[in-house]
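The structure under discussion is supplied below as structure tokens; questions concerning it will follow.
Left out: one protein chain. Kept in place: all the others.
Showing subunit A:
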Amino acid sequence: MTNTYRESDRLCLENEEFVDILEERRHSSDLGHAFRTFSPHPYKGAPPCSAGELSKTVLDSQHLRYVTKEIATETGASVDEVKDDARVILEEMSQNLQLGFIRLMGYTLTKVFKRLFTSIYVNMEGLSMLQQAVQDSPVILMPNHRSYVDFLIISYVLFTYDIPIPVIAAGIPLAGMKIVGEILRRSGAFFIRRAIGSDKLYWAVLSEYVRTIVRMGFAPLEFYVEGLRSRTLKSLTPKLGMMHMVLEPYFKGEVYDITLVPISISYDRVLEESLLAHELLGVPKPKESTTGLLKASRVLQENYGSMHVNFGRPVSVRQLCQGKINRCQYNLIPRDLPQGPSAEVQACVSWIAHLVVRLQEQGSFISPWSLMACLFLQAPASALTEQGLPWQQLTEKTLWLKKLALSFGARLHWPGQTPDADVLSSTIALHRSVIYRKSGRVFLLLEDEPARKRPISAVDGVNRTAAAVLMLASYRNQSLHVFIRPALLATAVRITKSTRRDELFVFFCFLQDIFSNEFIFIPGKSSQDFEEACFLLKECGGICVGQEEVTEAEAGLEVLSFLCALLQPFIDSYQVIFSFLYELEAHVFSEKEFVPAVRSFATKLILSGDLHTYEALSSDTQKNILSAVRRLGAVTKLRVSEQNEYKVNKGAVRQIENILSGKIPPQMLQTAPDARL
């Protein structure tokens, strides 16, 4: 196996020109920008399509006619009634893109962005590739989703550079916001309900709507393949429903090709940072409302550093699917009829979705702050809140980590002309909501106490610390994708104490499997991931790699310890929940009681000093673990009712727990299915 891919990856990093688009806005008229002549070249000169025409095409489609009739037969309603229902769904869904509103948005956003951000960097090469791609085939813009700010930034950039404005898939709660919902709609947003479930008519309308947009190609389609805004700032496992709808016109030959453009949006500081941690700790997310947004206008007073919008290299779906999809499978059924995807198609769509998320990760920019967060979290929480970390040591260690990250191929946002010490100082200053420096030491900032009469309980204390820790963890998560593969290998080396390459690979695969909701691994690429991990760890002097052997290098202690410590909170959290499941009195539990029960279980352990990570308290981690044990067959879903109930196989849980803690030697593990060594 060759390791050349790394070098070639790195080549792409060279000669990239990023332009701060706020620079020009600061020197010229905002109104002038809003009223600029906008003359994009759309796909094959496709004529603009009004919202009305689009809806009519969708309603008249053979696919909807078919489904309407089917539903009418099933429910006993008349076809016209079902059709009316479809019309209502479509009205709720439809975008109503109007250039006038884009101009209005452009004007407003310029004002807002200038206040919030020091700069917004956009890569010009990516934009010019996009400009070309938009003319050649229908384009799907696929940004990651870390903040509400994401929502219109891409439209804003495309408007500035004469590229057709996209229509954007958005969650239905946004539509419910007074005025804002309508503004978003007219800026190109269309709205999708959250829990569609088995609503056949809704699926039919939505999928036909999406496919029609792709087929007609009058505007690029933008959607978040992760499905949601990531509360942890980590990439989420991609959702496949939308991906299927978007790709189908290619599979069925209705378009020659489809171009996917991964877009990585990175923030130095995320507007919603404190909100995120609270959501993870179970304070429910505030319903999106206009007043909520106005309250949030407090955030406008603060500085959020820089933002990077990195347009990735356009990817041809046709090329991706070569040899993976036999399009002849669609020959025997009319293409308008609903048809469930074959296993082959499902695998391919999932693979493409994961690939896009990986490309988003590779295109994202890591701030010095994220590196610092990695280091902070390796110190005990009490040390952070009480003694603080020595600034000098932190600085040195961050610079060391910077070198490591670069050698792993990370893109860093590290101002080149400024001395390193100043960079780090200003980073601390930017994040003074989380951290503060006092007499040469750095401390974690806990939230202000609400004025209360009675002293806070121990549990409240845990939650207070947890909020701060989880916020830090989110920023750490921004750079996890850079380290994750070597970290899995380092962990495998430490836990198994094995030096045999094949055994390490088996354990590596086990870790990938168990953490596949936590981190993005492209299905079927385990061997390449393993090779990559070996290569990177060898290059940075962490390990020695022989034909059959992988051993810790003498000088590798620092790297390996760092990487293992990086993964430790995850391993600890998983182990805690395994013990929770194992010690559960009953064999059956409901989803509703799971999260609070786990939370109080973990809180007790933290208080007793048996658990060192606060991340076990995060509902996101808890859900991921539940998915993992289900995937591994240790927990099975019993009923799909209002209360999802699960049955635990305690033996299986114990087995996983033992493997993860190294009590079962790796030679006893089953070889992973795609093990190719």
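One rule holds for everything that comes next: a residue touches a chain if its C-beta (ideal position, glycine included) is under 8 Å from a C-beta of that chain, and two chains touch if they have at least 3 such contacts; residues count from 1.
Just so we're on the same page, contacts and distances are computed from a predicted model.
A.B. asks: Leaving aside the chains you can see, what is the UniProt protein name of the one that's missing? Options: "Transmembrane channel-like protein", "Serine/threonine-protein phosphatase 2A 55 kDa regulatory subunit B", "DNA-directed RNA polymerase III subunit RPC9" or "Alkylglycerone-phosphate synthase".
C.D. replies: The missing chain's protein name, per its UniProt entry, is "Alkylglycerone-phosphate synthase".
A.B. asks: Looking at A:Cys328, A:Ala343 or A:Ala586, which makes contact with the chain not pictured?
C.D. replies: A:Cys328
A.B. asks: Among A:Gly253, A:Gly440 or A:Pro596, which residue is in touch with the absent chain?
C.D. replies: Of all options in A:Gly253, A:Gly440 or A:Pro596, contact with the hidden chain holds for A:Gly253.
A.B. asks: Just to verify: which one of A:Lys44, A:Arg115, A:Lys178 or A:Lys497 makes contact with the chain not shown?
C.D. replies: A:Lys44
A.B. asks: Please give every residue of subunit A in contact with the chain that is not shown.
C.D. replies: The missing chain touches subunit A at positions 44-45, 253-254, 256, 326-328, 330-331, 334-336.
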